[in-house]
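All protein chains of the complex are present and in place, except for one that has been dropped.
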Amino acid sequence: MTLHPAIKVVIITEKMIVKGVCQIIEAAGASGYTIMAAGGKGSHGIRNISDTAAVIDSFSDVRIEVIIQDRNKAEEIMKKVHTTYFEDYAGIAYLDIVEVLRPQKF
Amino acid sequence: MTLHPAIKVVIITEKMIVKGVCQIIEAAGASGYTIMAAGGKGSHGIRNISDTAAVIDSFSDVRIEVIIQDRNKAEEIMKKVHTTYFEDYAGIAYLDIVEVLRPQKF
Partner (left out) sequence: MTLHPAIKVVIITEKMIVKGVCQIIEAAGASGYTIMAAGGKGSHGIRNISDTAAVIDSFSDVRIEVIIQDRNKAEEIMKKVHTTYFEDYAGIAYLDIVEVLRPQKF
């Protein structure tokens, strides 16, 4: 079985800006993305939450992941999310190399 | 502290086939798996969802992750999920190398 490298971009940020983040992802030419509910603390999540229990009960963050074949597009998404949102909203983004079966799908 | 390489397989697909996917994972000899609720768009998630808000409110996808020591077993899971389900259901799968403390556990 031949696997091919692809780039995973993960963005964890506030739920209220999910629409804008997804527009950035689509504009970069990604073929899709996955959204999950999340909570957190510090720069990784929502601000000013000191009670872990509260974080778990009310997930007000989202974790969005995108698999994309072209590294330049992946970096473009990351950069645009940073410049557009991460001055005003809590959030982190990271990139990871993964392996996929059908690279043309991404 | 000595860490050991292991393979993570991630499968993101429609909730309705989760049972079959988990059977493939168990048949391959994985010692366990983790399931999370997810939504999405395009080939990464459910089809025909154009409103991001709707995606977040009703998560009809799942993200399943498996850590497995043997790369062959990891690839077997990936291949079998592709051939069994990904012609008829939306879904993606990818593989990633991670590091674990007790490889014999996986």
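Residue numbering begins at 1 within each chain, and the chains themselves are lettered A and B in the order written.
Heads up, the rule we're going with is that contacts are C-beta pairs under 8 Å (C-beta built on N, C-alpha and C of every residue); 3 or more make two chains touch, one makes a residue touch a chain.
Every value quoted in this text rests on a predicted model; they were computed, and no experiment measured them.
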For the full complex, which residue in A:Ala6, A:Ala38 or A:Val66 touches the chain that was left out?
A:Ala38
Kindly note down the residues of subunit B that lie in touch with the hidden chain.
1, 3, 6, 8, 15, 18-19, 22, 26, 30-37, 62, 65-67, 96-102, 105-106
Even though one chain is hidden, which residues of subunit A still touch it in the full complex?
10, 12, 36-45, 52-53, 55-56, 59, 61, 63, 75, 78-79, 82, 92-96
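The criterion applied here is as follows: only the chains that are shown with their structure count from here on.
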What's the rotation angle, in degrees and to the nearest 5, for a C-alpha fit of subunit A onto subunit B?
120
Can you work out the whole-Å distance between the CA centroids of subunit A and subunit B?
18
